[in-house]
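Structure below; questions to follow.
Removed: one protein chain of the complex. Kept in place: all other protein chains.
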Amino acid sequence: MRQLLQEIRQNPMLWLLAFVPGVFIAERLEPDAHTLLFVLSVLAIVPLAALLSHATQSVAAKTGDAVGGLLNATLGNLTELVIALTALRAGQYMLVKASIAGAIVTNTLFMLGASFLLGGLKHHVQEFNAAAARFQAVQLFLATVALLVPSAVGAGDSPGIASFTQTVSLSLAILLIATYGLGLLFSLRTHREFFGSAGHGEAEDVPWPIGLAVATLAAVTVLVALISEVFVASVQEAALAFGMSQAFVGFIVVALVGGAAEMASAFSGARKDRLDLSIGIALGSAVQIALFVAPVLVLASYAIGPTPMSLQFWPGAVVMVLIATLTACLVSTGGRATWFSGVLVLAVYQVFAITLYLLPPIAP
Amino acid sequence: MRQLLQEIRQNPMLWLLAFVPGVFIAERLEPDAHTLLFVLSVLAIVPLAALLSHATQSVAAKTGDAVGGLLNATLGNLTELVIALTALRAGQYMLVKASIAGAIVTNTLFMLGASFLLGGLKHHVQEFNAAAARFQAVQLFLATVALLVPSAVGAGDSPGIASFTQTVSLSLAILLIATYGLGLLFSLRTHREFFGSAGHGEAEDVPWPIGLAVATLAAVTVLVALISEVFVASVQEAALAFGMSQAFVGFIVVALVGGAAEMASAFSGARKDRLDLSIGIALGSAVQIALFVAPVLVLASYAIGPTPMSLQFWPGAVVMVLIATLTACLVSTGGRATWFSGVLVLAVYQVFAITLYLLPPIAP
Partner (left out) sequence: MRQLLQEIRQNPMLWLLAFVPGVFIAERLEPDAHTLLFVLSVLAIVPLAALLSHATQSVAAKTGDAVGGLLNATLGNLTELVIALTALRAGQYMLVKASIAGAIVTNTLFMLGASFLLGGLKHHVQEFNAAAARFQAVQLFLATVALLVPSAVGAGDSPGIASFTQTVSLSLAILLIATYGLGLLFSLRTHREFFGSAGHGEAEDVPWPIGLAVATLAAVTVLVALISEVFVASVQEAALAFGMSQAFVGFIVVALVGGAAEMASAFSGARKDRLDLSIGIALGSAVQIALFVAPVLVLASYAIGPTPMSLQFWPGAVVMVLIATLTACLVSTGGRATWFSGVLVLAVYQVFAITLYLLPPIAP
């Protein structure tokens, strides 16, 4: 416990934990102050995501390589998953889908671009292992393509398209999860040496004792779930108040909030001239969203959603995800980056953000 | 002849030749048993395609490099061409177009992915010549793009679009064949050394005497043509019986059947750690479909089809071909492959197959 408090003292991001009780108090006192609740819940989720990330790594460090790797890989996007599950239960499928697509876009454009920019402002030219980056980028491309194909192919309006889309989404979810399982086999068992450099970056944080780590993991997950409820309930009204479209909230806000902890790691890696680490976090996290989080949400919608959720994205989201993935492939395979590479990647992200912010409401 | 029989004894795929007379007998006795005829004709075409492939290579080996290369390049997809010509004469343009797009997708995703997987299960990491693969991949990208542009650009509904599409398709067919001719000049005359490694793989099969090879070539082509008639006549009803959409039959079934012989070569190359050979076969065959088979079918439609055939593909096919080609570019330029690369490429293929299988009927 003392260790946890010490950690909090040293890491300014964790000071935001003060907002966690703030959310619950505000919800009790002002249940209709949607804008306030929205802002508070966003501020509260960021430090919880950081704690969750550290706890996961601590558990992983104690449980041996194979199980630890599995935990790391499965719980790496736990925050995004919990938020999306809450939105799913509330039947806000537009928000769920936007957050899936947005997490891929944000990881590949914002996290990668800002890493290039922050690293490039400190180092003239940064070299990175192009072969490893290419391998991950290709994996990302194939994962997102597999996720998006039904949207692109079944976009017609022929009769029976709805049940078609649902059946395809279900089959696809199973296929994606199976591929994800094989990917774990690949990265944890048959080809572990490929992923050496990414793992050794995490080792810098001192792992917590296992008891503290497991307790933190459990408690913080519950907290994230509770705050996600406030977040999901307030996001609609708050978006209206801020003049933001729902697409913007899901794509940009949820993705930035959910990924804050990973971004902190990626940016710190880039500043230390370890771009391989940054690229690994950004692309690895995006792959996990496509191959694991998205299909889990489809399957979960049968159990906890009002109706089954499909993997049919609106065309604009498909275009953005494809462009983001292709951008990641192109920039991450060159083997060197400068601050201007970052500016260009961030420009594409800003174009997306501006477009989504101004977008008139669209049916899901 | 003895040589032919010996070949048949050694190659289990050729035992399927027993189905060739079966097709003709069944057609005489049960002309309306469409499902039976469909299955029999599929089983009969596979070994004939293998014989055709071996005969072409034998003739090529005897006639000197330039003519031989020309033959190999022109007759490499003879099975696909004969099947498509039969469907063309029957006016089944939807099937013809699906088989063109499907052959490109199957070669670039299934053949390449399964080669990576089969090779990777035996070898930890397989290295290949990235420069040569990149050259072929870029050629493939440009060939398929040239084939697809009119579909993407002229997809509107303005008046006069039909005659526009037909004129574009005809001009394009001529341009593609001219490009193909220049490509032969390039690979057989001015830059033969680029294609050294791919060719030297074929040399392992003992070539037949020229008489046997030419006779086999002629006789088997006739047999394929006859069985294609049965196949094309039965495919519609059989598809209904199996619950398959026509798009699935053209995209997946025809492409797998027509390419069975090349796949056998590509897979055997991958098992022997000669991925360059596998990649060369897969991408080379796809290039040939785009630059040669497709325009020949457009031109042939003026002579033997009920009406001229255009190169307008349905949007889903355009998306699939573009994604398949881009995938081939990305995975074949990295210079190394593992079993999981194969899993990912095959996952994209399975996504296509599942989507097409479940697709409700679409107008051509």
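Observations on the model:
Note that the chains take the letters A and B in the order they are written out, and that residue 1 is the start of every chain.
Simple rule for what comes next: a residue touches a chain if its C-beta (ideal position, glycine included) is under 8 Å from a C-beta of that chain, and two chains touch if they have at least 3 such contacts.
If you're wondering where the values come from, they're calculated on a predicted model, not measured in any experiment.
Contact with the chain not shown here comes from a single listed residue; of B:Thr179, B:Thr221 or B:Ser310, that residue is B:Thr179. Checked against the full complex, the one of B:Leu75, B:Ala143, B:Leu217 or B:Val293 touching the unshown chain is B:Ala143.
As for the chain not pictured, it touches chain B at residues 131, 134-135, 137-139, 141-143, 145-146, 149-150, 152-156, 158-161, 164, 167-168, 171-172, 175-176, 179, 182-183, 186, 190-191, 329.
Although one chain is hidden here, its contacts on chain A can still be listed: residues 124-125, 315-316, 319-320, 323, 326-327, 330-331, 334-336, 338-341, 343-345, 347-348, 350-352, 354-356, 358-362.
We adopt the following convention: only the chains that are shown with their structure count from here on.
Centre-to-centre, using mean CA coordinates, chain A is 40 Å away from chain B.
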